[in-house]
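Working notes for the structure below.
Every protein chain but one is kept in place in this view of the complex.
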Amino acid sequence: MTRISYLAAIGEAQREAMAADPRVILIGEDVQSNLYGTAPNFVEMFGVERVRNAPISEEGFVGAAAGAAMTGLRPIVDLTYASFMYMAMDQFVNQVAKNRYMFGGQASLPVVYRASMFYRSSTAAHHSDRPYPMFMNVPGLKIMVPSGAYEAKGLLRTAIDLDDPVLSFEDATLWTKKQDLPDEEFRIPFGVANLVTEGTDVTVVAIAGAVEEARKAVAALAGEGVSAELIDPRTLVPLDVETILKSVAKTGRLVVADPAHRTCGAAAEISALVNEYGFDSLKAPILRVNTPDIQIPFSPSLERPLYPSARRIQEAVKRAIGAVASASP
Amino acid sequence: MTRISYLAAIGEAQREAMAADPRVILIGEDVQSNLYGTAPNFVEMFGVERVRNAPISEEGFVGAAAGAAMTGLRPIVDLTYASFMYMAMDQFVNQVAKNRYMFGGQASLPVVYRASMFYRSSTAAHHSDRPYPMFMNVPGLKIMVPSGAYEAKGLLRTAIDLDDPVLSFEDATLWTKKQDLPDEEFRIPFGVANLVTEGTDVTVVAIAGAVEEARKAVAALAGEGVSAELIDPRTLVPLDVETILKSVAKTGRLVVADPAHRTCGAAAEISALVNEYGFDSLKAPILRVNTPDIQIPFSPSLERPLYPSARRIQEAVKRAIGAVASASP
Amino acid sequence: MPELTEVYAPVEVDRETQLEMLRRMQRVRSFELTVASLVKKGELPGAVHTSLGQEAEVVGACMALAPTDYMTGNHRSHGHPIGKGASLPPLMAELLGKSTGVCRGKGGSMHLADFSVGSLGESGVVGSAIPVATGAALSAHVLGNGRVALCFFGDGAANQGCLHESLNLAAIWKLPVIFLCENNQYASTTPARTVLSVDRVAQRASGYSIPGVTVEDGQDVLAVYAAVKVAVDRARRGEGPSIVEIMTYRYSEHSEGLLHAGAYRDAAERESWIARDPLVLHRARLLTAGVATEAELDQLVSDVEDEVASALEFAVASPLPEPAEAYADLFTTPIPQFGGMV
Partner (left out) sequence: MPELTEVYAPVEVDRETQLEMLRRMQRVRSFELTVASLVKKGELPGAVHTSLGQEAEVVGACMALAPTDYMTGNHRSHGHPIGKGASLPPLMAELLGKSTGVCRGKGGSMHLADFSVGSLGESGVVGSAIPVATGAALSAHVLGNGRVALCFFGDGAANQGCLHESLNLAAIWKLPVIFLCENNQYASTTPARTVLSVDRVAQRASGYSIPGVTVEDGQDVLAVYAAVKVAVDRARRGEGPSIVEIMTYRYSEHSEGLLHAGAYRDAAERESWIARDPLVLHRARLLTAGVATEAELDQLVSDVEDEVASALEFAVASPLPEPAEAYADLFTTPIPQFGGMV
C-alpha cells in the first residue's frame, strides 16, 4: 500500500499507462512543466513527442486528439479546468461523440479527456463549472467522476484501456486528499457503483466530491440512529442503475447529492430513473442536493454555502425520512 | 386572423420587432438572401446594416451579439441549425450566461439566439440535434420551445423585449404547419404554460414538436375513454412548475414527451420536480417519452421510430394508467 | 518561410495516372448526375450537395495522396471518397440509407467515410473535420508511419476558428497535413468576397509561417495535382503543413433542389465556368498529347457509367437496415439502453 493524493493517483495512472503502451500520449497546456501536478517527470520519462504542450486552442487539440485516436494513437488530453471544455464543444459533440456512430462503426476513438472541476476555491464563474450533465445528454461519451484517489487511479486506467471516448471529471476539492492504494496495478470497471456504506433507512447517491461530504453526513446520521446506505456510482455513463434500484428497494427513500447545477443535472436523471423503475418501493419524495441554478460567485461568503455539504445532505436525509417537515414548493 | 406557417410567424415577429425598435438587428448566415425563410424582404425593409450576413464563424458572431447587447443593441441571431450552437458554446456559457452575474448586475444582455431543431428529416447526426437540456443546466439563459405558429410569434416578441438572453429552439418538424394568428401584435409571457386540453386521468407534458404528437395521442385516447390533460410549458426556463403540479394533483399520473435525448433531458427535470413536490399525488411512475440515447442515424427506416410520436405517447399513457403492463427494467 | 514555388514547375505524370484522373473525375461526374436525378425524383432522403464542376480539384488533390494517406471532408461530400478511390456501390447504398451502405445507413450523404481508403469521414458541420485531419497527421507523425493527411474545406469554412487553431497547431508541431481549400467562391448564398477578409485564403498562410499557394485554374486537374503533390511531398519529408487553395466553381445550387430567394450568382459567371469544364479540358489534353484515343476515352467513360449504374442497382437492391440497428455502433464497448424504450 502507498498513501498518495488524488492528484498523484491520476499521475500514477497516466505514468503506468504510458509506460505500458507507446500509443498513449499526453496533450495539454503546460503539461511539460507539470503545472498541475499530474505529469511529474513525464518529459524525462517519455519525451516531448509523447508529452505535448498544447497552445491555448482547446477546439484544435481536442479535435486533433480525436483524429489521432481514429488512426492509431490513444491520447490522454488534459483540459485542466472543466470550464474550458466549452471552447471545444463542437469537437466533443459533433466529432468525438458522433464519429463512430455516423460512420457505421468504422471508427473507434480510444481517447480520454480529463478536466478538473475547480469549485469552492473562489475562482468565480469562469473556473468553477461542473458540466458533466450536459455531456450526459450527448450519446457517445463515457463519463467518470472519481470520488477519491483509488477511484481516480483505477477508473483512469480503465478509461485509457477502453476503445471509446471517456470524459474524466476530476474534483479539485479532492486534489490533496490522500488514500492508501495497492502497490500493484489495478483497474475499476465502468458501470459498477461502489456501495460505500450499507444502511437500511435511506439511500444516498453521491457524485464526485459530494461522496466525501455524504460520508461525513452518513457518519453523523449514524450517531443519530439513522442508517443510511451510501452509493458512489463512480461512472455516470454507464450508470449502475441496478445497484441504486436495489438499494432503494430496501430503503424506500433516496437523496441524491450532486455538485452540478440542479436543472437537468445528474440528480434529475437518477431521480427520474428511480421514479420510473423503483416507484413501488418509494416511501417519500426523492430529494436532490445540488448547486442552485445560479452561476458561481467569487466571494467566499457567497460561494461557500452553495454546494452539497455534509450539513445539507444530512438535512435532506432527515427530510426524506420525515424527521423534519418538507419545505413547501 | 391570418393563417400563416410557423416559419412565417417567426418572420413576422422579427419584422414587427425590427420595425418597432431600431436597436433590433438581425445577424446570421444567409439572412440577406432569406435562405431559411424567416427574413423575407428584410434587406429592403431594414437595410444591410441591420440585416447582417455573418461569415461561418458561430463563436465570433454569437459573442459579438452579446457584446453588442451589452452596449445598446438588441440583436437577434439566427444560428440556423441547433447542431451548430456547439461551435459557440464558450460564448453561450462563459459570456452570454455569466456576464450579468459576474459583473454584479452591471450588464444586461437583451439578445435572442434562434436555432432550429432539424430532426426527422434524414440529415443524420450533424444536423438533427435538440440540445435544449444542456442549456437548461446553464444558469443565466432563458429558453423558449414554441410548439406552433402562435407560440413562435408570441414568445419571440416577448423574447426580443426581454433584457435577458433568450435561446429559441424552433422545431423544424413544424416549419410548414399553419395556424390562424391574430392580426394585431401580441406577446406570450415566459413561464406560463399552455393548458392545451383539460383532462382528468393523466397529465401529459409535451415539448416543442412533441405537443403536436401529444395532441394526436390525446385525441385518440379520448376515443378510447381516457381523459388526458395536455400541457405545453412553452418555455423551459422559466418553467411553469405550478401548472404541472396542479394538473398532477388532479390526475395522479404523468407522461412527459420530450424530443431531446433521454439522459438528463428536460423530461428528467420535470420528472424530478414532480416527484419532489407532487409525490403524494402520484399514483404511478412518471414515464418519459424521449429520443433514446443514441445519435441520429441517416436512414429514414432507422430514424423514424426514434422520436416521441403520437403512438409512443399513447402507449406510455396507457402504461401510466395501468392499461398495459409496464416493461421491466 | 518556405514557398511552394515548385507548384508551377511541370510535373511528370505517367499515362496511367493521367487516365486514372479522367476516370475518377468521370466517376464523380456520373455519380453526382445520378444522385441529382434521384433527388429530383424524390428518391433520395436528406440534403445532398454535389461536386459537379469541382471534379478537377477533388480528384487532383486526392490523387496526389497515397492510398494509405488520410483525408477528411465536408458536406459536399461524395467527390472526396470517390476521388480517394472508394468503391462506389457502398457509397451509393449509403445515400439510399441501405444497410449495405459504407456507414451502414447511419451516415448518409453528408457523412460518407471509407476507412479502407483512408477516408476518415465527411463532416456536415462546417469546419469541424479540420482538427480531426490534423489529428490524423499527428498520429502519422508520432507513429512515424510516413502517412500524410489532407482536409478539404470550403471558402466558407475558412472563417471558422477551428481552422486557425489547426493551422497553428500543425505549424508548430510540423504535422504532415494539407489544408485544402475548395474555393468555389460562395458559401450557400453568400459570396466569399463579402465575408472573407482576404482575396485568397492562401494569403493567411504567412500568419502560420507555412507555405500557401492558390491554384487559380482549379479546373485543370494537373495543375491541382502538381500543387498538392508539392505540399504532400513536403509533408512526407517532415517539413510540415501547407495551405493549398483551389479556385473553382459549383455548377448546381448549394444543395440539390434548393430554392433560394436571392439571385446571388450571375448566370453569365456560371456559364463562363461551365465553358471550361474540367472533364472536357482534361480529355482534350489527353487527346492532344496522344495519351489516349477518342475510342479509348469513350470506353473509359462508358465503363464508368456502367460502374455507376451497377452501383445504383446494388444500392436499390440492398435492404434497409432493421430498426434495431439504430442502437448499434455508438460505442465500441456497448452500453445497453436501460429499461428499453417507452
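Some points to look at:
We call the chains A, B and C, going by the order they appear; numbering starts again at 1 in every chain.
Definition applied: contacts are C-beta pairs under 8 Å (C-beta built on N, C-alpha and C of every residue); 3 or more make two chains touch, one makes a residue touch a chain.
Quantities reported herein were computed from a predicted structural model and do not represent experimental measurements.
Partner chains of the missing chain, restricted to those shown and counted over the full complex, are A, B, C. Taking the complete complex into account, C:195 is the one of C:52, C:195 or C:247 that touches the chain left out. The chain omitted from view is touched by exactly one of B:55, B:133, B:233 or B:265, namely B:55. Within the full complex, the residue among A:12, A:59, A:151 or A:269 touching the omitted chain is A:59. Across B:11, B:28, B:63 or B:131, the single residue that touches the chain missing here is B:63. Of the listed positions A:6, A:46 or A:84, the one in contact with the omitted chain in the full complex is A:84. The omitted chain makes contact with chain A at the following residues, 29-30, 32-35, 40, 53-57, 59-60, 83-84, 87, 121-127, 287-290, 292-295, 297-303, 305-306, 312, 315-316, 319, 327, 329. Panel shows chain B; residues 23, 25, 49-50, 52, 54-55, 57, 59-73, 90-91, 94-95, 99-108, 110, 139-140, 142, 162-164, 191, 237-239, 241, 273, 276-277 of it touch the chain omitted from the view. Considering the complete assembly, chain C touches the hidden chain via residues 159-165, 167-169, 171-172, 194-198, 203-204, 206-210.
Criterion: only the chains that are shown with their structure count from here on.
Centroids built from CA atoms put chain C at 36 Å from chain B. Distance between chain A and chain C, defined via averaged C-alpha coordinates, is recorded as 40 Å. Looking at chain B, one finds that residues 83, 87, 124-126, 287-288, 292-295, 297, 329 touch two or more other chains. Of all residues in chain C, those that touch two or more other chains are 101, 103, 105-107, 111, 123, 125, 128, 161-162, 330, 338-339.
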